[in-house]
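Input: one structure, supplied below.
Complex shown without one protein chain; remaining protein chains in place.
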Amino acid sequence: MQLLEAQNVTKVFGSGLLGKGRMVAVDGISLAINEEKPTITAIAGESGSGKTTLARLLLGVIQPTTGSILFRGQTLSQMNRHERKEFRRQVQAIFQDPFEVYNPFYKVDQVLTTPVRKFRLAASREEAQQLIEESLRQAGLRPEETLGRYPHQLSGGQRQRIMVARALLLNPKIILADEPVSMVDASLRATILESLMKLKRELGISLVYITHDLTTAYQISENIYILYRGSVVEVGSVEKVIKDPQHPYTRLLVSSIPLPDPDIRWGSEVDIEKKAISASAAGAGLHGCKFANRCPFVMAECHVEAPPLYKTDDDRAVACYLHKQAEPISGREMALSLAG
Amino acid sequence: MTITAQTHVVNGKSIPAPEKVLEVKNLRVSYQTPRGPVRAVSGVSFFLTAGEKFGLVGESGSGKTTTALSLMRLIQAPAVIEGGEVLLGGKNLLALSEEEMREARSADIALIPQGAMNSLNPMMKVGEQLRDTVRAHINTESRSALGARILEVLDSVDLRSDVMEAYPHELSGGMKQRVCIAMGILLSPKVIIADEPTSALDVVVQRQVMETLGRVQQALGAAVLLVGHDMGLMAQFVDRVGVMYGGKLVEIGPVRDIFKEPLHPYTQLLIGSLPNLRTKEIFKGIPGLTPSLLTPPPGCMFHPRCPKALPHCAVEIPDLQEIRPGRWVSCHLYNGSNS
Partner (left out) sequence: MSATTLPRTASQNPGQVIWGSVRKMAAFLKTNWLFTMGISLLLALYLFGVIGAQMVDPKAADMGANKLNLSPSRENPLGTEGFGRDMFTVMVIGIPNTFKIGFLAGTVGVLLGALIGLFAGYYKGPLDTVFSSFADVMLVIPTLAILITVSAYVRVMTVELMALIVGLLAWPLPARVIRAQTLSLRERLFVEVAKLSGQNDFEIVFLQILPNLMAYLAAAFVGAVSTGILAAVGLEVLGLGPQNVPTIGRALYHAFTYSAMFRGMWWWWAPPIVTLAIIFTGLFQMSISLDKLANPRLQGSMRG
């Protein structure tokens, strides 16, 4: 049974006829998370890739234009209030900005007491207090140093860890973490990532890790979806996709990572486009592969129609005609195959 | 503290010291708050040689941005430069008059500020802003010479000349950043300070921008002070690294040495916490919290979190000392003064 599933979802923003003001943020993406197998799945891409929009679709905060989001086999848009509440209880999020997530009018406690109250996680005040303090400790914080304070009185790292504590408190089935460590200091990143991995190890919570940082994605996830301008260009086990990238865009991404090793400096295998006015506007055709105009391996057929996903390994697929000798597979089938 | 520059180490080889184009001596900056002074920068000393790329790295609260802004004398109340010297080509920037400093800015020392892309005037075309930068300094140049210089600079950052007619919002993040680099190098400064120039950019664009910066810097023969928190970026770009913690420099050295053999415990923990693509293991973070700059701990700023702290560390603040040619550390483990 798939816990959370995106079936060929598309999200279009703005109105107007084709072209004018119409922006396709997510273009036919499928993704699946299995209930029985807690996993950490990464959704990686740069800005404009659609990863944040996909996250919001999965959270049910926005509705897809076409396609559906399913929770335990049930379409979100067809849920009644009770089912919606259950969904809300089981699918939670950790956000990027450790400051904006707090209402500056209230002490940080509010962000912990509110879900306890609304989801009836405790029977009494004392029980609630205990639950909150325990989850703070599990997130590596001391309750006496964090509770009762206003957001501006705590550091960014502490604030983010409170959010992790909140996730622990709720003990959902899935957490969507949208760039949880990008605004946190380097020395604290490892700690927070470790606590996220602990969530999966000890509580069996699946994690969807949305990021632009391939290194941390490699560190903590098992599977990864590489997004480019709303489409999945490569998907599979993180070991294969990152260590042996096949799609030209993935290769460009991986080679641009600033590795903290002065002996392994940026490669130059992929030509960097020069003098482009704007990568996204540079004559992107209506059909055809979205990466065609930046791809050093572009062929004629790339401009005609966007390539399907080709399953080049048991646990990996690439959307690129360079690998067209492999078996084509639909996004949905690949997602289900990965989820197991 | 003692800086000796008899020899300078580049790529592991000792060579006679090249010209020091920028020298910072004992810089002290603090913020006046109602609760008392917050010592953002307490006694920072380092130097840059001509044409070198120096990375000033530290986490938030380490004082790196304050240092960078102080070098340009762009610090505003409640921050105050309390002391020290900033020698650029012999003259002390901190002692110049406001007028002289304004001339020095951009012409001798330029800044590409944090979030530079957002500091472009949205109401003016790019070309106009570039011209403004030059006009403020060179008023003897003819119109055409000005124009030629601008086009030359745009070309060196890989931007087409039609960018001149565009408004900032029409450009992508990477392009805006390259415009800022162009503005920085227009007057051929000897020192370029880049304060987190790529923090809002994607990894591919970041690489393009950094490689552009490296190219123009080399062509100009200018020194670059790269301020940031991304150790990976430092590893890819700079020649030497200075690590800041709690308003002080704790370690300076060539980039390879720092990564292969970090000496200061903070540097060791910092490098140890960095993820890489070799193994899937998560490395440990640094426990504890960043120090309060309002009420700093006694002795060494790092000792409360230091796994190798000695009793002496809580008593005496260690000096930044050159324990090997080209290697400076501020730690009692190395300066032999632990009693």
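We call the chains A and B, going by the order they appear; numbering starts again at 1 in every chain.
Here is the rule we use: a residue touches a chain if its C-beta (ideal position, glycine included) is under 8 Å from a C-beta of that chain, and two chains touch if they have at least 3 such contacts.
Please read all numbers here as calculations on a predicted model, not as lab measurements.
Enquirer: Any idea which of A:58, A:101 or A:232 touches the chain not displayed?
Expert: Looking across A:58, A:101 or A:232, the contact with the absent chain belongs to A:101.
Enquirer: Where the complex has a chain not shown, which of A:159, A:173 or A:212 is the residue touching it?
Expert: Per the contact definition at the top, the residue touching the missing chain is A:159.
Enquirer: For the chain not shown, which residue from A:76, A:93 or A:164 touches it across the whole complex?
Expert: A:93
Enquirer: Suppose we count only contacts with the excluded chain; which residues of chain A make the list?
Expert: 59, 61, 85, 88-89, 92-93, 95, 97-107, 111, 114-115, 118-119, 145, 148-159
Throughout what follows, only the chains that are shown with their structure count from here on.
Enquirer: Calculate how many whole Å lie between the centre of chain A and the centre of chain B, each centre taken as the average of the chain's C-alpha atoms.
Expert: Chain centroid spacing, chain A to chain B, equals 33 Å.
Enquirer: In the complex formed with chain B, which residues of chain A make contact?
Expert: Within the complex, chain A touches chain B at residues 46-47, 155-158, 185-194, 197, 212-216, 218-220, 242-243, 252-253, 256-263, 265-266, 272, 274-275, 277-280.
Enquirer: What part of chain B is in contact with chain A in the complex they form?
Expert: Listed in rising order, the residues are 59-60, 158-160, 162-163, 170-173, 175, 202-208, 211, 229-237, 255-256, 259, 269-271, 273-277, 280-287, 289-290.
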